[in-house]
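All remarks here apply to the structure that follows.
Every protein chain of the complex appears in place save one, which is left out.
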Amino acid sequence: MSTEVTNPPSALPPFDTGQHLLSVSQLDRAALTRLFAVAESLRPVGEGRMVCRILEGAVLGSLFFEPSTRTRLSFESAFRRLGGSVVSTTGFTFSSMAKGESIHDTARVVSGYSDAMVVRHPDTGSVAQFAQASVVPVINAGDGSGEHPSQSLLDLFTMREELSSRDKSIDGATIAVLGDLRYGRTVHSLLQILGLYDNVSFRVFGPPALALPSGFFDLVASTGNRIVECDSVDEAIAPADVIYCTRVQKERLSEEDEQAVHLHGDLLNTAILQEHASPDAIVMHPLPRDSRHNSFDLSPDVDGFPGLAIFRQTDNGLLVRMAIFSIALGVADRVADELRPATWRRR
Amino acid sequence: MSTEVTNPPSALPPFDTGQHLLSVSQLDRAALTRLFAVAESLRPVGEGRMVCRILEGAVLGSLFFEPSTRTRLSFESAFRRLGGSVVSTTGFTFSSMAKGESIHDTARVVSGYSDAMVVRHPDTGSVAQFAQASVVPVINAGDGSGEHPSQSLLDLFTMREELSSRDKSIDGATIAVLGDLRYGRTVHSLLQILGLYDNVSFRVFGPPALALPSGFFDLVASTGNRIVECDSVDEAIAPADVIYCTRVQKERLSEEDEQAVHLHGDLLNTAILQEHASPDAIVMHPLPRDSRHNSFDLSPDVDGFPGLAIFRQTDNGLLVRMAIFSIALGVADRVADELRPATWRRR
Partner (left out) sequence: MSTEVTNPPSALPPFDTGQHLLSVSQLDRAALTRLFAVAESLRPVGEGRMVCRILEGAVLGSLFFEPSTRTRLSFESAFRRLGGSVVSTTGFTFSSMAKGESIHDTARVVSGYSDAMVVRHPDTGSVAQFAQASVVPVINAGDGSGEHPSQSLLDLFTMREELSSRDKSIDGATIAVLGDLRYGRTVHSLLQILGLYDNVSFRVFGPPALALPSGFFDLVASTGNRIVECDSVDEAIAPADVIYCTRVQKERLSEEDEQAVHLHGDLLNTAILQEHASPDAIVMHPLPRDSRHNSFDLSPDVDGFPGLAIFRQTDNGLLVRMAIFSIALGVADRVADELRPATWRRR
């Protein structure tokens, strides 16, 4: 697990029709704005009020070399909601690769069955390798400690929507980031991608053994934003517009680390929020959260807090992934025209 | 495994559009009649002669926390036959739950990707818990020793169809119930749901160690139907309109139990049927049956018996599950108008 700032691969072309999406570095601010507008236009489809069949006849190849059920379901549901079909496989079931087949051959063959692919793999860089041999656009759904661009995009989209409903914007926002700042991939991606926005103030707090690697302070500074390391949750959240929590990835800690880290109690709960945070604050978390008592995570007792956006985050994931597919397959400009009322209803 | 009569959760609302289906207790006789009419109208779709695309654009989340291949395939095929799509997962692959995620969070997140869900779980009551957090209707596909309502409904639907083709009805029918009466969930559900019908006579027979728990005799009596415990298969089936067989769930028996129980030979075969049953009798079984010799189950040699309805039962499962989805998603009144001839044919 790398805890260093890595420079994004510079050779990647901007994300657009026919292109792979391997890294958030493929999107500039204009591209983000466009993607989010497409996502927003698809909200009635995500909510089951309208249907859109614009990808009818297209087949998505969904290859999860390591399981990640909710990410897989979200991507597959997004493609299906646009009228497409999915062929899917999970786990290390590629017996071919055990027989000495190269990632090139696997990728070339399987891409020939699909019109787009979603690939997750435990090894950093392997999805990019996969994409090189593919004859269709490949969306990176996470490659180890590498990138997981759709997660960063849904975080950003949610932040934007939630702030906008309070007449604020990401430009100028104060964002508290709490929890595992050392290993949390989503935190690192967020700090990087928010470099596209202006006047952002980060206030970060994590247990000493899980502090933010120093390179990220330089990274934020280099983009013109501000970052402050806080000594407590209270101090971090007090002026925050957005509070972004993360789970401590206990499975990555050594026993010593675990001793050193304050890992009991709650990271954040209603009492702390009521005492220290703005009543208007937005609370986010990439999920899953550890809901067991004393797990040093976001307590389930916050579920009544009005600014809790954690489930809107996952709901938004569907919209963002629909938008990603729309762009990759060249239909983004037409989705809004293809909406029609659903003939069924959930409620 | 409970062998006691449990009172159905009284708080459940009647099953209708936008509601979960957790228990057969959510349907009264009028609701059964309506559901069966919808199922019957979808027969040409089940048989591949007509197609119906009324759920186009809808996505079913199919979550099997324990594998049950045929139940899963039947539900998924039912949703797809109505034009919908399915995202599916099997086994305890919810790595999130291993990381301490609550059933509430899992349910809320995954329900946000779907328009309806089918959930199977090994623990009694967990599907109801899942449903509480879901934002879309949840169909219970079996929760341990709890309920499996679609199985009860397809049994009932089949009984009704088969009796009707003989100018009989469930009201007034004599029903023999054979096999594992102690642990058989389907038997217990059947005795309960048939309480909605009048003048039913049950004749039950099982090996002593697998006899019907006493509470079920009281239950049947309380509904005004009759129930007689018989000393032999012969005695049970002689006057029966319907003979409902079940497999002995050997995996649940202690070694002692297994010794005590008569578990060799056939439970029912052609010779027994020809000597003791009405030639017009209907033979049912929830399947799978144990087809190995001497397994104390329904012998494969009955496959030529005209009243054998075991495969019509599973075929009917598709119709009943299509009807369940049609009601949950509010299209039941329109399915019949949406049928059109298939452009392909199986035969």
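Going in written order, the chains are labelled A and B, and every chain counts its residues from 1.
Keep this in mind: contacts are C-beta pairs under 8 Å (C-beta built on N, C-alpha and C of every residue); 3 or more make two chains touch, one makes a residue touch a chain.
A quick note: this is a predicted structure, and the numbers were derived from the prediction, not measured.
When you scan A:V24, A:V136, A:A209 or A:A342 for touch with the missing chain, the hit is A:V136. Residues touching the missing chain, restricted to chain B, are 45, 48, 51-53, 67-70, 72-74, 76-77, 80-81, 83, 85-86, 90, 247, 251, 287-292, 295, 297, 300, 311, 314-315, 318, 342-347 (touch as defined at the top).
Contact between chain A and the absent chain runs through residues 17-18, 54-59, 61, 85, 87, 89, 93-97, 99-102, 104-106, 108-110, 112-116, 135-137, 329-331, 334.
Convention: only the chains that are shown with their structure count from here on.
Taking only C-alpha atoms, you rotate chain A by 120 degrees to land it on chain B; that is to the nearest 5.
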